[in-house]
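Moving on to chain A:
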Amino acid sequence: MKLDRGFWTATAVIVLLGLVAIFFWVYAPITGLMPEAVDRARQIDLLYRFLAASGTALLIAVFGYILYFVFRFRRRKDTPADAIGLQIHDNHKLEFWWTLIPSMYILVLAIISVNLFFQIEPVNAQGNTLVVEALGHQWFYTFRYPGIHGEVGEMHLPVNQPVTLHVSAYDVIHSFWVPDMRLKVDMVPGLINTLVFTPTRVGRYELECTEFCGTFHGDMRSGTQQDKAYVYIDPPGKYKAWYDATQKAQANASDAVQVSSGASLDLSKGDPAAGKTLFQTKCSACHALGPFDKKIVGPGLMGVLHDPAHPNLVNGDKATPENVAKILQNGFSGPMGTMPNQTANGISDKDIANLVAYLNSLK
Partner candidate 1 sequence: MAVAAVHSGGLADHIHPEPQGFLRKYVFSIDHKIIGVQYLVTCGIFMILAGALAELIRVQLMRANGGFMTPDTYNAVFTMHGSTMVWFMIIPLLTGAFGNLVMPVQIGARDVAFPWLNMIAYWIFPVAGLMLYSSFLMGAPVAGWTEYPPMSLQGAPGTSMWCAAVFLVGIGSTMTGMNFLVTILKMRAPGMTFTRMPLFVWGQFVTAPLLMIATTALGAALAALFIQREFGVPFFDPTKGGSPLLWQHMFWFYSHPAVYIMILPAFGIISEVFPTFARKPIFGYKMIAFSSCAIAILGFMVWAHHMFTSGMAPTLQLPFMVLTMLIAIPTGVKIFSWTTTLFGGVLEFSTAMLYSIGFLMLFTIGGVTGVFLAAVPFDLHAHGTYFIVAHFHYVIAGGSIMGALAGLYFWYPKMTGRMMSERAGKWSFWLYMIGMNGTFLPMHWLGLWGMPRRYAVYDPQFQTWNQIESWFSFVMTASILLTMINAIISLKTGKKAGPNPWKARTLEWQIPSPMPYYNFKHIPSVFSAPYDFAEPLPYRGLEEELTDSPPPVPAAH
Partner candidate 2 sequence: MEGISATVAHVERIFAFAFGIVVLLVASVALKNDWKSKGLENQVFKMMLALLALGAFLAILASVNVLVGKGVEI
């Protein structure tokens, strides 16, 4: 059977419809429905437009030909009962092309995706990056800010300031998803995951949990347990006001850990060399000598007292030798891990002084 006029007409209609679909997806008002709240969102939307346009065009082609064949080659009333179809088994040329063209398409898609992937993936924190930590609980979120004691219930970000977001969870896997940011990362207990982005649009955005976490999974709240969870992107002035007010309000908030036993330590006589030996035997199983998010059981401790991105310790206190000693004395329990206290670790006051001296020497 020759490819007749009907076939070519159908093909023309299919091509036309495909072009219309591509045109539609190129100009579809995605941002009208969903604003793009961060810098990465635009690129992800472009990828989505590419995928949607090519996908819809493919669907139109397949559906178009199926429907045309179904209509054109249906058994009619006058078709003899023993009629058979065209006895063609294959067509190597055709098969070659329809293997090659999808392969090319996949190649292009892979290049685009890989390229975009490297733009999205966490890069090393720059100098002016705001480092925020988001923590999942059953069933609310809390956040930790440099310079603010303890955990706060709302997430505010200043617009146009690069953000490095570390996430983890206390109990089960949660996730951090702001649909208007097009970004998502799971909060896995025992792991620190990272997102890097720059907010570009002021507003209030819903924060959703997409990793099933139990009874109220559909109803995760902000840390105050009152409101739905939101991320607020504020103008710099408004953010500053919020930050100052919160810092004041949180100054006297209770610690995540028990208050110190009160034993006063003399940190002045610490010996870094002795501390180094002790670190290797007592601490290195759980703490890497790497950046904060190089986590083993607890966070990495390189520059723990000198990291501008982490001016706070895991319990929210300022990173000072005294506060490090306090954690060594009392232990710590939270999403960044669990650390036994002084007695359980079997270290003396002198050991603590040595360790603090050693940690202080790491830069």
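How were these candidates chosen? In short, all candidates are chains of the complex that A comes from, given by their letters.
Note that in this section a contact is a pair of C-beta atoms (placed from the backbone, for glycine too) under 8 Å apart; a residue touches a chain by one contact, two chains touch by 3 or more; residues count from 1.
Just so you know, these numbers come straight off a predicted model, no measurement behind them.
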Candidate from this complex that touches chain A, chosen among 1 or 2: 1
Chain A residues touching candidate 1 - in the complex, by the definition given at the top: 1, 33-34, 43-44, 47-48, 51-52, 55, 58-59, 62-63, 65-66, 69-70, 73-75, 79, 83-91, 94-95, 98-99, 102-103, 106, 109-110, 112-114, 116-117, 120-121, 171-173, 175, 177, 179-180, 182-186, 188-191, 193, 206, 208-219, 297, 338
